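A quick write-up on the structure given underneath.
Every protein chain except one is present and positioned as in the full complex.
And then chain A:
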């Protein structure tokens, strides 16, 4: 099933990417190539090949519940464009509810 420009526009919206109609139209066939390549790999995988989400067959990598030092508030905020009262300051959020 070919990816349409509308699909790309929808995905762009979800990912907060501002794409023009022309860009969506251009990207659709490009993304389609990537998807069909993935499909080819999927077609090879049969029931006897277990699903894999990691390169390493590891499970249960866990740490003990031990507190380690955090950043200082100054360090934490050092990369922020705007701060106030030791907090990150962000623009007003429209159309959403807390």
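Structure notes:
Please note the rule applied: contacts are C-beta pairs under 8 Å (C-beta built on N, C-alpha and C of every residue); 3 or more make two chains touch, one makes a residue touch a chain; residues count from 1.
Following the convention adopted for this analysis, contacts and distances are computed from a predicted model.
The listed options are "CoxM_2 protein", "Aspartyl/glutamyl-tRNA(Asn/Gln) amidotransferase subunit B", "Cbb3-type cytochrome c oxidase subunit" or "Putative spermidine/putrescine transport system ATP-binding protein", and the UniProt record of the chain not shown names that protein "Aspartyl/glutamyl-tRNA(Asn/Gln) amidotransferase subunit B". Those residues of chain A that touch the chain absent from the view are 14, 16, 53-54, 56, 58-73, 76-77, 79, 84-93, 96-98.
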